[in-house]
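All protein chains of the complex are present and in place, except for one that has been dropped.
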Amino acid sequence: MATPTLIGADRPLDFEALPDKRPRHWPFSPWHLFLIPLSAAMLLPLVWSVITSLETSADAQRFPPVLLPSSLHFENYVHAWNSLPFGHFFLNSFLYAAATVAGNLLFCSLAAYAFARLRFFGSNLVFVLLLVTLMVPFQVVIIPTFLIVRKLGLIDSVGGLIVPNLCGVFGIFLLRQFFLSLPVQLEEAARIDGASRLAILFKIVLPLSAPVLATLAIIQFMWSWNDFLWPLIIITTPQHAPLQLGLSMFQGSHVTQWNLLMAGTVMSQIPMLAVFLFAQRWFIQSIAYTGIKQ
Amino acid sequence: MRRVAIGTVGLLALACAAVVLTAGCGSSGSGTAASPSAGSGRVVNITLWHGDTDYAAKADNVLVAQWNKANPDIHVTALYNGSNDYALQKTLTAIAGGKPPDITYLYGSWAANIVKSPKVVILNDMIAKDSSFNWNDFWPAERLAATVNGKIMGVPALVDNLAIVYNKKLFDRAGLSYPTAQWTWDDFRAAAKKLTIPAQKQFGWGYPADASEDTVWHWEAMLWDYNGDILTPDNKQAAFNSAQGDQALTMLGDMATVDHSIYIDTTNTKIQQTFNNGHIGMMVTGPWDLPSFPNVKFGVQVMPANHQTISGPDNWVILNNGAARVNASWTFIKWFTAAKQQMYYDLQTGALPTRQSQQQQPDFQTYLSKYPGTDLFVKNMGNAVKSRPTIPQYSKISTFLGQAIVSVMLGKSDAKTALDQAAQQTNALLAVPGS
Amino acid sequence: MTLSLAPDSRLRRALGSEHLAGWAFALPAVALIVIFGIVPIVWSAVMSFQANDLVSAPHWVGVANYRALLHDPAFAASVRHTLLYTVIFVPLSVAGAMLVAWALNRKLHGVRFYRLAVFVPVVTSTVATGIIFLWLLDPVFGLVNFFLSKLGIPAQGFLSNPNQALYCIVAMTIWGWLGFDVIIYLAALQGVPHELIEAAEIDGAGKWSSFRSVVLPFLRPATLFLVVWSTISALQLFDEIYVTTRGGPLGSTTVVVFYLYQQAFQFFNGGYAAAIAYVLFLAILVITIIQLKVGGRRIYSNT
Partner (left out) sequence: MADVSFQDVTKQFAEGTLAVKGLSLAIPDGEFMILVGPSGCGKTTALRLVAGLETATSGTITIAGRAVTHLSPRDRDIAMVFQNYALYPHMSVQRNLAFGLRQRHVPRDEVERRVAAMSAMLGLDELLRRRPAQLSGGQRQRVAMGRALVREPKAFLLDEPLSNLDAKLRVQMRAELKRIHQRLNITTIYVTHDQVEAMTLGDRLAVISGGELQQVGTPQDVYEHPANVFVAHFIGSPPMNLLRATASAGRAQAGDLSVELAHVPDGPCVLGIRPESLSLMAPDDPRPSLDFDIEVVEPLGGELLAHGFVNGRLASPDASEETPLFTGDSESRAEVTVKLDGRLRLKAGERVRLAVHAGEVYAFDAASGAALIG
């Protein structure tokens, strides 16, 4: 596959843009005529979900719709929060995401370093094997994985969510590529300075790999936080459900009240959105980097 | 709050899965009861799964807390486990995963499916030995639904039936008089048409059209009222593709596609809310829905014409996690389903009394006045003279019928073609021996 | 340690070598990946030749599962739905993203806001997306039908209309994925030197022809990546279906992975589901290889 090195992880992606050349007789750039409706269409679903979440049930079901509610019903959020164990959902999602991020950073770093720098018996064969797993979609292995997790006694537990996702091949490849690009002399210098392999990894290589580690962490966090299929399969009780599954359980109860459902939906999206807004540059860079490095 | 409906397609397959559980779990689970017996001073922890939300969940929690306070040796944890529609699937998954609950709520229509699992505790002996339980206090229909080939597989948890619930304000506004027991189906259709005001998004009738059992049993009540039947009396052939079936489904289809008087909910999640918000004139539903309509002044009337209705009792099913926990579960469920506790639950939720003796409970009159219309549902129990076939294939047949009904309602097919196709599938299924 | 080793002993050499360090480093990851990656791949393959209800002892049925797939109309329908979805989703999302990225790749008042608007859905979960669109596209009270009514268009069934549901899923997933694709394209556009575009304009190329001859070749690797990636994602569509239609109405949105899920975890036909999984895997593999072959050739012949 083509691997153009369009940007490096070390280079901030700031979308150095083309100057806009508007036709001379236009008072503004014609691109706005495209971008304003587009932005509206992209934001509308989110805005509408927030508006609905603040309406009464009756206002939510009016036609024509109540576009601007006369009063804001923040208590919808309280009702939504109390009707299902949302606290558990958040906690489970957080545990799931945090543990898989930590696991991937640690295990992928160790393995990626071994594959990048150490010549060890069978490394090529193992590496090819890992490559194979990267090509196989999750759906193919989902049933045996379920059975293995069941054997481990981890069905319906956050542990069952975490363990199979502690180390992804993607992370190993991502980090290995980056490690290979680091000057090997640094590590040789450290070896001569008396550092063990472990010390080299943790004191020299990883500090220099902050951008790619952040990328892996962000990608893994997003993935775990938004994961749905795997929790759907192994989690049966709401107390153990992560947020997305919890949200779908919420939706599943037949007294769908759009205002409450939207309140739950908005609540579930707030942490990720907040992180995104604060660390937008990192998110975008991570996506661009991994996308391009694929 | 408990909708009587079967989950999605192919529960037959689930039944098969349940059968083979015998091989998988029989050796490890049921026989060996090594855990300490209750009364030895140790606390036995048991788990109960339910699908209750809102008032019902609150009532459950109050009762369970009351129990736990009074019975330190048996600790009950009640867990909301998502919609009841998926309870059978989840229970079977949990059994397969080796972590089943001790007590779970299951639709009555699943009795034939779940009873094949060796994990299910058959209650005949316990009931026979325990005079305090009084099995005959439950309505006859409930006892029948919990009994498969003579095996009692659960304790009735809830009973219900269908009647017309209507929005008085919308009737008044349309200048219509309220439904009467003398209504024909044509009266029903005409009223629905008159209640429909497209510009205001107002509909005469709301119908769940997700092709699930919920879609099917609403129509089955109509089918029976048209003097049709689901299967032949020997349960060997489809009978719904009769002239009566055609009539019943054609009427439903015409209301949907010609009159446009039906609010068709293909997700089956929105009708209650829409009725409560005053956009639907009539619903065919049971007492469990009444608390969802705080905003509506509603009336209740029996079904048109012959008043045939359908009853769907649901059960608490005890699963075997060792003798100690089975005993504890039995002790708890006995208390939980006793008249006093049941009356409390019904008072909170508007559910119908499961025990006949509840009518002697001091709260019964409060209950009737608190839930106007409930008295009609109690009386309507007498109109539930037929029951759905208690065969494991029923869930699969239900999916065939569900597709047929929805395709007619969405104008994809006419009633005769759709029913004939479903009948063909049903007959093919029933022809397979032992399936 | 009483064991003392001569500096040159073979054992010491072996212990001190990179073999040991390498394995020590790789072992946790390799063990996890073997247990949760390699073993399931093989197991799944084996399972596809078994009748396996996930509970009792499986038994061999040879190729019966695969043969049954050939004659399963529900599976055939799921394949049709999946392919139809993919064929619409991939070109629309990729071409749309290219256009949007091109529009966003310029100095413009408010461009940061426009970008944010396009990127935000990327972090919205598929479940939330499904629920929100279910509401937007509600046939009776939905906002979209309200807008249509303003335009004099009658209310549409959308997700509750078997003829429209799949297209609604396409629209919904494009909304969710557009930002991701745009980010990739914006990054690719960074690689296009401004001087080249200016040079092309000086050479007298019109806007479109300078885009075609200068910019497009630079975007080709990103396009290839996105086409392959989107195709793989499209063939694995599940979450949005589960949340919105559960395969309905009338099975019109039952896609392969949803069918697989039903077979495996609702009907407990593990062997049959494994066979579906392998057919899906092979399809993805073949389609990806074709795309890479065709796309790769174009990249090399054009740049």
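We call the chains A, B and C, going by the order they appear; numbering starts again at 1 in every chain.
Please note the rule applied: contacts are C-beta pairs under 8 Å (C-beta built on N, C-alpha and C of every residue); 3 or more make two chains touch, one makes a residue touch a chain.
In this text, all values refer to a predicted model and were calculated from it rather than measured experimentally.
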By the document's definition of touch, the residue of A:190, A:217 or A:241 touching the omitted chain is A:190
Per the whole complex, from A:42, A:204 or A:219 the residue touching the absent chain is A:204
Kindly note down the residues of subunit A that lie in touch with the hidden chain. 119, 183, 185-186, 188-196, 199, 203-204, 207-208
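We take it that only the chains that are shown with their structure count from here on.
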Using the contact definition from the top, classify how the chains connect: line, ring, star, complete or other. complete
Per Cα centroids, the chain farthest from subunit A: B
Take the average of all CA coordinates in subunit A, do the same for subunit C, and state the distance between these two points in whole angstrom. 15
Junction residues of subunit B, two or more chains touched: 93, 96, 201, 267, 270, 274, 279
Which positions in subunit C touch two or more other chains at once? 54, 140-141, 265
Which of the residues in subunit C come into contact with subunit A in the complex? 18-23, 25-26, 28-30, 32-33, 35-41, 43-44, 47, 54, 100, 103-111, 113-129, 131-133, 135-136, 140-141, 143, 146, 149, 175, 178-180, 183-184, 186-188, 190-191, 194, 197, 220-222, 224-226, 228-229, 232, 236, 238-239, 242-243, 257, 260-261, 264-265, 270, 273-274, 277-278, 280-281, 284-285, 292, 296, 299
The answer for subunit C against subunit B in the complex is residues 53-57, 134, 138, 140-141, 157, 159-162, 244-246, 248-251, 262, 265-269
Touching subunit C in the complex: which residues of subunit B? 7-10, 13-14, 16-17, 20-25, 89, 92-93, 95-96, 201, 209-211, 263-267, 270, 274, 279, 403, 406-407, 410, 412
